[in-house]
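Of the protein chains in this complex, one is absent; all others appear in place.
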Amino acid sequence: MVAKGRIVWISGPAVKADGMADAKIYETVHVGESKLIGEVIRLTGDIAFVQVYESTAGLRPGEPVEGTGKPLNVLLGPGIIGRIYDGIQRPLDDIAKRSGTFIGKGISTMPLDLKKKYKFMPTLKIGDEVLAGSKIGEVDETPLVLHSIMLPPDHPGGKITTIEKEGIYDLEHPIATVQHNGKDTEVLLYQYSPVRKPRPYLQKLDPNIPLITGQRIIDTFFPIAKGGTGAIPGGFGTGKTVTLHQIAAWADSKVVVYIGCGERGNEMTEVLRKFPELIDPNSGRPLMERTVLVANTSNMPVAAREASIYTGVTIGEYYRDMGYDVVLVADSTSRWAEALREMSGRLEEMPAEEGYPSYLASRLAEFYERAGRVKALGTPDRTGSVTLVGAVSPSGADFTEPVTTHTIRFIKTFWGLDTQLAYSRHYPSINWMSSYSGYLKDISKWWIENVSKEWYNLRGEGYSILQREDTLKEIVRLLGPEGLPEEEKLVLEVARMIKIGILQQSAYDKIDTYCVPAKQLKLLKIIVEFGKEANKALKEGASLPDITKMPIITRLLKAKFEIPNDQLEKFDELANDMIIQFKQLTGKQEVEH
Amino acid sequence: MDTNSALEQIINKVLSQAESDMISKIDVAYDDAEKKLMASKHIIESDYNKIMDDARKQAENLKKQIVGNSRLSTRNKQLVLIEEAVSDAFEKAKTKIDSVRSSNEYVSMMKKLLEDGLNSINAEEVIVECNGKDRDVVKKMASELGLNLKMKINISEEAIDVLGGLRVMSKDGSMVYDNTLDSRIERLKPIIRKDIAIMFK
Partner (left out) sequence: MEYTKVQEIKGPLIVIDGVTKASFDELVEIETVDGETRLGKVLEIGFGKAVVQVFEGTYGLSITGTKARFLGKTMEMPVSQELLGRVFDGLGRPIDGLPEPIAEDFLDINGSPINPEMRDYPEDFIQTGVSVIDGMLTLVRGQKLPIFSGSGMPHNTLAAQVARQATVSGSGEEFAVVFNAIGVQHGEAQYFKRSLEESGALRRSVLFLNLADDPAIERIITPRVGLTVAEYLAFDLGMHVLVITTDMTNYAEALREISAAREEVPGRKGYPGYLYTDLAMLYERAGKVKGLKGSITQMPILSMPSDDITHPIPDLTGYITEGQIVLSRELFQKEVYPPAGVLMSLSRLMKDGVGEGKTRSDHMEVSNQMYDAYSRSQEVRALSEIVGKAGLTDVDLKYLEFGNQFEERFQRQSDDENRTLEETLGRAWDVLSLLPEGELTKIKENYVKQYYKAK
């Protein structure tokens, strides 16, 4: 029996309705004559507290509130990829068809086009046994994503009694029948999934494969694993969004879910415009063919912003269950936390720090816990992952505020953006002293097996130069550079080369925007080698000004722009020239005339 | 060769030398002068251009200012005229009401206005106010409607100063539904004004 009540109180996105004794907590309801979409978030006696996902202006007490009997859920099936949804999975293009330029109210739409036809290829046959989550066939969703048709995770399983042949079917066509205890159930090309509950899996696996993003400071210095968690906190203007766009564009995952949660409208437009033009380096296809956008911009209703995170992660888990690596980028989790705070305030709950509800930490923990590399339910064996990367927008760029401090507890990779670096136009402005990665050890095996044995040590050497520079900088600040011995001045010079030649990376340069692991290693290696050779030369009597005037330096610094990912042999030439120049410097080789 | 002619030759030579020296000097001087002239001409020209540019800019600004502001004031005069016409039209319409007060249309409108008010207040006992001219009509309608709706309707003794229509309020006066023609016209005024203004364009 669905609840039928009446509105008794309205304040912004919060509505109270009486006569709601039959409602369930987290049930989706229709609010008012215009059937605004809402969700029950608290029940007291027969009064339901509803958060409404649309503007409540014009709503009056006395209007009806009707339950739907269902929790807030998403519709999962072919057709998700390449689309842009709002926080409760309404396609924004459908909304635009109904209400034009501006978002209207009370618009209900289908998240997927049920009439659209897809080519289905069965992978099982009549008589095969299936379990909950088992894959029964495939659909070509985009040229990049082969979509597995799976039994819903709450399906009892059983024996296939009918299954369609290879052919073209729309989403409403029953594709197979499964018999369990003598009862037949139809399997469709789509399924519903509640958003606030993680989709179940068989087993969690260790995250020991790096997510390659092509961003040097991330992959080489502070890597994240597939199925891992990472956070990017940073004040405004530090380039958070550019960094997130870079991860979304270049990460070596099969599917990308990008959640614009309480952020700028124009940023969504930028993704929509740029991604169809960018080409996936692994497949040669437009990036939009693997991307889903969830856009609940800052001026869209605040309650739907709260939901957008869950909508996105549930979509991500669905593709994970197909055996794919999924990257989910949430920009920004701070705005999500603020939505939580606003609803909590309207509920008149007792606030904790800075007005945030006391359950902020547990909600953050629950969200990041949905990351992971897992073995999916059912047959055949499939391993997939969801990697969660959350932007944090600390107020006043103060990393001690509640959202940042709580987030840090639940993530393993921390990329701290630095206002001072951004002011001096060092991008990405990830601070190498405050950032860290908890996956370094786990993923070094992959680098050693796939790129080079030297990786772990080289990274260590490179990083120790940066650490030494950090200490020496203090002395320079007090005494000026002249207070340092030559050997330490050299450390400053090599550190400068690492910063410019490796850490700084231009998102807008055709070559530099994406750097393959092998190139990352070669860049690091050649600059570390330079440091060693220079040190040796210094000991053999060369002067530091002579070293810093070496023409090879500019070439080393420009190698990131000038050597494309597919011409890495050019590094050998560069290394040769470097050795020759050092020999000339120390007089071991005559200058050629 | 006599000395004279030799002398002459020398003199001639010196002279021609001097001449060519002079000519070349003059040439140099001329070149110099011309160069200087050219250079200063360049400066003068750029000065001239700058002065002219500035003046032109100023003139353009002035023109923009004058044109802009005079267009604006013409427009504003027009707005005032339209407004006067609109007010006139309103006044004329208001005086017409008295002439229709006894018509069937007016009476049935009054009935709708009263029903509207009674439904909105929706209390057991209400007070209705209207002007003196409408009082009898309202009284008659109220007694009929009161029976139907099981409401006690009191007609206020005091007449209110309105064109027509009526006002319904709860017994304690805490809720008032203003259905006078005056307030209805006021509410519709912005839309009516547009319709009237179109006729003047």
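The first chain written gets the first letter, and so on, giving A and B; residue counts start at 1 in each chain.
As a convention for this text, a residue touches a chain if its C-beta (ideal position, glycine included) is under 8 Å from a C-beta of that chain, and two chains touch if they have at least 3 such contacts.
The model shown is predicted, which means the values in this text are computed figures rather than measured ones.
Partners of the chain left out, restricted to shown chains and counted across the full complex, are A, B. Residue A:295 is the one among A:150, A:295, A:309 or A:417 that touches the chain not shown. Chain B meets the missing chain through residues 61, 63-69, 71-72, 75-76, 79-80, 82-83, 86, 120, 122, 173-178, 187, 190, 193-194, 197. For chain A, the residues in touch with the chain missing from this view are 7-12, 16, 55-61, 84, 92-93, 95-96, 99-104, 235-237, 260, 262, 264-266, 268-270, 272-273, 295, 297-300, 302, 335, 338, 341-342, 345, 351, 354-355, 393, 395-398, 423-425, 478, 480, 482, 508, 554, 557-558.
Convention: only the chains that are shown with their structure count from here on.
One simple way to say how far apart two chains are is to compare their mean CA positions; for chain A and chain B this gives 50 Å.
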